[in-house]
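One protein chain is absent from this view; the other protein chains keep their places.
Chain IDs A, B and C follow the sequence of writing; residue 1 opens each chain.
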Amino acid sequence: MEQIGSYTTIFIALGVGVFCLAAGIFVSWLVRPMNPTPLKMEPYECGEPAIGPARVKFRTSFYLFALVFVIFDVEVVFLFPWAVVFQDLGLFAFIEMVIFIFILLLGLAYAWRKGALRWR
Amino acid sequence: MINHAWIIPVLPLAAAVIVALAGKRGDRLAGSISAGAIFFSLIISLKFFAAFLVNPAAKEVSWVWLKSAGNLTLEVGMLIDPLTVIMLVVVTFVSLMVQIYSMGYMAEDEGKARYFAFISLFTFSMLGLVLANNLVMVYMFWELVGLSSYLLIGFWYHKPEAANAGKKAFVVTRFGDLGFLIGILVLGYFLNTFNIIEVGTAAQTGKLTGGLGTCVALLIFAGAVGKSAQFPLHIWLPDAMEGPTPVSALIHAATMVAAGVFLVARVFPVFTASDTAMLVVAYVGGFTAIFAATIACVQDDIKRILAYSTVSQLGYMMMALGCGGYFAGVFHLMTHAAFKALLFLAAGSVIHAVHTNNIWEMGGLIKRMGITGTTMLIAAVALAGVFPFSGFFSKDAILFAALDAGRMDLLVLGIFTALLTSFYIFRLFFVVFTGKPNSTQPGHESPAVMTMPLMTLAILSLGLGFFAARFEHFIVASLGANREILHQHNRLVPMFAFLAVLFGFGWAYLVYFQKAISATLLTRKFSLLYKLLKHKYFIDEIYLFFVRYVMLVVSAGLAWFDRQVVDGAVNGVAWLCRRMGAGIRRLQVGRLQAYIFAFVLGLIVLAVSLLVTHPDVMAIIP
Amino acid sequence: MSNWFILLPEIILAFTIMLVLIVDLISTSCQRLWLGVLSLVGILLTVICLWIVPSGAFGEAFLNDGLARFIKSIVLLALLLVVLFSWDFDKVWGRPLGEYLVLLLSSGLGILFLASGTEMILLYIGLELTTFPLVLLTAYCPADKKSAEGGLKFLVLAALGAAVLLFGFSLIYAAAGTTQLQALVPALIQTGNTPLVLMGLLCILAGLGFKMALVPFHMWVPDAYEGAPTAITAFLSVAGKTAGFVLAIRILATGFPVQVSEWSRIFAVLAAVTMCLGNFAAIPQTNMKRLLAYSSIAQAGYIVMGLVAFQVLGLSSILYYLTAYLFANLAAFGVVIAVERSSRSVELSAYHGLAMRSPRLALIMLLALLSLAGIPPLAGFAAKFYLFAAVYSEGYIWLVVLAVLNSALSLYYYLKVIRAIYIQKPAADAVQPVTVPLALTIVLVVTTFGILALGVYPSPIVDLAREVVVLFLTP
Partner (left out) sequence: MMITLTHYLVIGCILFAISMYGVFTRRNAVALLLAIELIMLAVALNFTAGTRFLGDAGGQIFAIFVITVAAAEAAVGLALVIAIYRNQKDVDLDRLTILKG
């Protein structure tokens, strides 16, 4: 690991960088005046009045579906290494995986039953 | 048998827990429960007492409680010797009397259950303190005693002065206790034991010599000064009178305030090992005795008179111990417990009847409150130390102790204190019980449940003295090292003492008894005696002037000490803590960003600290 | 796969969780009682077979030794009592009980893995399995502003802490080339204290500091504790802390015994700062949950001293302290919950004159607080005695003195509460006695008994802890 040592500089530099960053933020947070006038709060400082809300609202249902999808999608990651060496692992690993998938399914069933999948 | 001693303190504790848990519903039974428990404790204590009269050798039983891998060990155990059994009997007996009395006194108080729970808790801690065989346990119970006394003083918490008095007592004694704690720790550090017997032998074999011994002794004495209300930490006791009167009788006359004396007696070898310490104890005690007596002469509040008298008598005991009069101190503790408790209970009965504390609003009560008056008279005579009442013997012993120690100054001081004592107590008696009944509401004798304890205690304060010699051998035997009892039995000391008492009595008689009848009669009838009367008035004037002067100085001094030193220090510390707390609290601003910032800041600080502590890493930087 | 048997306790608990989930799925609301019973039975079974299964390792990742058994017992006991705390949670808070129990049990399962993990991956998974459910439970009543805010803060900071810890793991892995904690030791001896190793260690310490709630990584504690439902606050304060400390013991004692001089020095400073800040900040508090939160920070400061005195004495006194702390803290929170049920308030003013309204609760609170303050003869005193003695014998005199002073300082705010309970007048509207349901009564009785028993007769637990630690330090 001796080539690591010579890169200490970089680590130190990073540390110092992080420190400067933090210090900067801290100082500005200390000294900045805090008087938000409605005009300042305008999204466009040129004074152009903003029409309509700044952020477009999605229905939270989208997020819910996204959540469920992400979880089950990612958990499948575990299937790949298992599938690759399935031959030499044999029955035991198969049972393990069945249990794993059963747990996932249980979760899915729960989400289903609790109406997380219903479009509201 | 010794193995069963733990029952004595456990009974009141059980009573306290039961009453506390029963809450409001247990109101009616509360008194009987706790009194019953303490009654059985008394029985057992008496059994021990009898057993030890036969064979006064000290017995100890203890178990290891906490043992760290170092040789640091905390044991839990009991040490029983004549001193212990005497204290056991005194505490349980007075407590029983007071609780019986309280059933009448607190009859219509809505906080009865709380009251009896507290008082049982106090009794438990006091008994534990007496039984403990090592200083750590002594300290634990010492604090517990302080706590329960605080709770009882502030019992009527809706009265602001009561609450403040409780706080004051708690805080002032804290000062002494801090010294006590440090003393214990120092002791443990050097002798690495807390066991009282081992400490005693260590002290006798000269392991505690020179500066160390003196310092330890004085630190422990600081605790005693706090609890026993010796100058300058006596200021809490008069205020403590805000509590219910039976509480004053039990805690602030008979038992808790005597704990300081008991403590000094308990580790007596530690004190005898250092002459300086003994000297300090003797003179602090002596000074307190006379100082408090002078104040007592001029108080108008009946309970305050008794409070100052208590302070003075405690000073007496300390003085005795300081002069090496172990027996004298302990014996006076005993007799004083009897007659002072009686005085307080009688005073309570009076207050109960006339609903005022001011003696000038009373008068002529003897006719209406025969029993109370008679018993109080007995107690007064005992306190004044008139032969053959108990006070005489113990006071005599103390004076002899001073004589043996060759402290003539203390002897004179003691005799003068005796004079003042008999003056103020008879003044109290005459003003309250004789003369014209000038209190509007007619006083009535208290119910039997209250007078019975009075009479019992009266018998004791009458008869206790005759066993002086018996007790002497008994108590001195407990000193391990068998010290022979030496007085040069000169008749002068008792003579002087008696003259002093007589003089004090006469003084009080002339001023407060004669005056009452003279004003109307004599001036009209015998113009020949007019001069005499004038002369008496003349004395009165001087006396009043003298008193005003003393009062002015003393009270001003006390007030200053109280406000500046005590309150100042305490409030200062508390204020500092609160400020710190408020300041640190402001760090928790509530904004998540700030929290993250703190987190990262901590990370960076750690990094820097690591880099600093590893110069080799720094060295790699070009 | 011969020794599956060793995993039995965890497996049982896992199946309990799934069972509760299924029951919650198929049952209608009227059968909610079964959920609680089921989880209780599951926990009890887990405890039983925890003491049946032999000591030993499952693969290289999982070790079921005395230490693990001790910690697991503490955690399962806490779990049991907290389930009793929240027996009618859904009635009081109006939120479903099933998910609540599932999350609670999963968090407990995570701690079980933490207690046994000897390998980074398992420890990390255990950590996250412990943390996420707690986050969700903290924010379990999003309608309540405090709960939501506390949960969000807890989530972000927990994620940050875990990420930093993980980053440290990755750096250490890059230096040593293994995720086995035992295997780290020779590898790190070979590499020596390179900057890489130091940075990794540093990040790990920060992560642990977060989990143990040491200053300055403690900021989440007061807010999360105040926001969470009170039963969860109790679990956080007991089991969460236990998890943090067992994690620290596992990682540092197994992985970094060589670098002890590095981290013990850091921990000494952190301990000092933590106990002072916790005690001072607790003084002005008027919200019981917040006050107890700060007091728990201070307690963490004391416990870390055991890590500083990294020897048999130190570690064993940590175990004993955690046990005593469990009883005292759960008793205190039990009273808080009882009062909250009756008066819907956790402010100090709700406790005025409690002694007159319900003396038993008052007495229990008194014992709990005095034990936390370390007043003899209660459990807290014995714990402090062993801990301080251990640190003293390791030569950190200044730390012991500071700790003693802090204990004295802590009396200030504990007595404040006791004063409110015993001296002050109850509010005019709060005169009726507090009603305590059966489940809560059981908890209070058990914990009170624990406080007294551990204080008066501590030797069995102490000896057990000592032999466990001896076995742990000398494999």
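Odds and ends about this structure:
The definition used in the following text is that a residue touches a chain if its C-beta (ideal position, glycine included) is under 8 Å from a C-beta of that chain, and two chains touch if they have at least 3 such contacts.
Everything quoted here is computed from the prediction, not taken from an experiment.
Touch, as defined at the top, links the missing chain to these shown chains in the whole complex: A, B, C. Residue C:Leu160 is the one among C:Val23, C:Leu63, C:Leu104 or C:Leu160 that touches the chain missing from this view. Annotation: of C:Trp87, C:Tyr100 or C:Tyr124, C:Tyr124 touches the absent chain (contact as defined above). Touching residues on subunit A toward the chain that is not drawn are 3-4, 7, 10-11, 14, 17-18, 21-22, 25, 60, 63-64, 66-67, 70-71, 73-75, 77-78, 81.
The chain not shown here touches subunit B at positions 585-586, 588-593, 596-597, 600.
Panel shows subunit C; residues 120-121, 124-125, 128, 132, 135-136, 139, 142-143, 145-146, 148-153, 155-156, 159-160, 162-164, 166-167, 169-171, 173-174, 177-180, 196, 222-223, 226-227, 284-285, 290 of it touch the chain omitted from the view.
Throughout what follows, only the chains that are shown with their structure count from here on.
With centres set at the average Cα position, the gap from subunit A to subunit B is 70 Å. Those residues of subunit A in touch with two or more other chains are numbered 5, 8, 12. Touching of two or more other chains is recorded for residues 195, 199 of subunit C. Partner subunit A is touched in their complex by these residues of subunit C: 1, 18, 21-22, 25, 175, 191, 194-196, 199.
Against subunit B, in their complex, subunit C makes its touches with residues 152-153, 156-157, 160-161, 164, 193, 195, 198-199, 201-203, 205-206, 209-210, 215-217, 219-220, 222-223, 262, 265-266, 269, 277, 280-285, 312-313, 355-356, 358-360, 363, 376-377, 382, 385-386, 389-390, 392-393, 409, 412, 422-425, 456, 458-459. Subunit A makes touch with subunit C in their complex at residues 1, 4-5, 8, 11-12, 92, 103, 106, 109-110, 113.
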